[in-house]
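With one protein chain removed, the remaining protein chains of the complex are shown where they sit.
Letters A and B mark the chains in the order given here, with residues in each chain numbered from 1 onward.
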Amino acid sequence: MMPYTRLLIPLWLFYMLLTNNWQLSNMVMGMVVAGWVAWLLRPSERKIVWRTVPGALAAAVYYLGILLVDLAQSGWQVVRIILFNQPINPGIIAIPSGCDSELGTALSAHAITVTPGEMVVEINEAGVMYTHCLEVDKAAEHMERAQKMRAELLQRIFI
Amino acid sequence: MEQILTAVLYISLFLHLCMIGATAWRIWAGDNVIDRLIGVDLIGTFTLALLVIVALLGGRTIFIDVALGLAALGFVSIIALSKYLADEQMF
Partner (left out) sequence: MTPILQFIAIIAVIVGTLFSLVGILGYFRLPDVYTRLHATGKVGIFGVVLLLVATVAVTPLSIGKGLILIALLLVAGPVASHAIASAAYRIGIPMTGKRDDLQQELHSEPGRKGKQRIKP
């Protein structure tokens, strides 16, 4: 029963934000729809260790902050490349993601692709991400470090 | 403040329309098929931006709903088209 209720609350909040109508009848309707979707999704049984929740939340906030700073910096870099016609050196480099789980690999691939100037082209079974970069030499050294830190943070969020 | 916002929104609307036209020309004169697919994706994004600007101009939230539907549909269509191009089959 526990995983169902854990899934029910975000689904219900999603429905309420989408309809934007806080009457009682709509709330009941949202509960019914959220319950149906949760039954369709069949969440897996996983225990929450309550002791690690504050650390995981802090890690998530830190992760989002790093992502925003990265977005702003690399966005400015790509703007400089396009507007001022700076020479580019594109290429594909291999970066191993240090995560054990598939969710961690997918989230780090999303974080790499969402920053302009870096884009994951292919992932193989071992979790190596083949990343296309605008500036190969500059990105190669910077991204090894960033990926190590990201893997550690993701490990702390999803224990 | 109100008038400045309206003026900026009209200028932005005009610029987005120009960009949609330029992208349509680029799809016509593209290099290869992936280049044209990128153009189609870009036109979808610009239409999304147009809907958001119209919602801001009129102060009506119904256009945000339309933009949500368009974003979801465009995402699915781009995924399906690129899978078709890569594998030469849909499923």
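General observations
Everything that follows uses one rule, which is that a contact is a pair of C-beta atoms (placed from the backbone, for glycine too) under 8 Å apart; a residue touches a chain by one contact, two chains touch by 3 or more.
Keep in mind that what you see is a predicted model, and the values were worked out from it rather than measured.
Here the missing chain is touched by one residue of A:Ile48, A:Val61, A:Ile92 or A:Met149, and it is A:Ile92.
One of A:Leu11, A:Ala59, A:Cys99 or A:Val120 touches the chain omitted from the figure, and that residue is A:Val120. By the touch definition given at the top, chain B reaches the unshown chain through residues 1-2, 4-5, 8-9, 11-12, 15-16, 19, 22-23, 26, 31-35, 37-39, 41-42, 45-46, 48-49, 52-53, 55-56, 59, 61, 64-65, 67-68, 71-72, 75, 78-79, 82-83, 85-88.
Of the residues in chain A, those that touch the hidden partner chain are 14, 16-18, 20, 71, 75, 78-79, 82-83, 85, 88-94, 109-110, 113-114, 116-117, 119-122, 124, 128, 130, 132, 134, 136.
As a working rule, only the chains that are shown with their structure count from here on.
Mean C-alpha positions place chain A and chain B at a centre distance of 24 Å.
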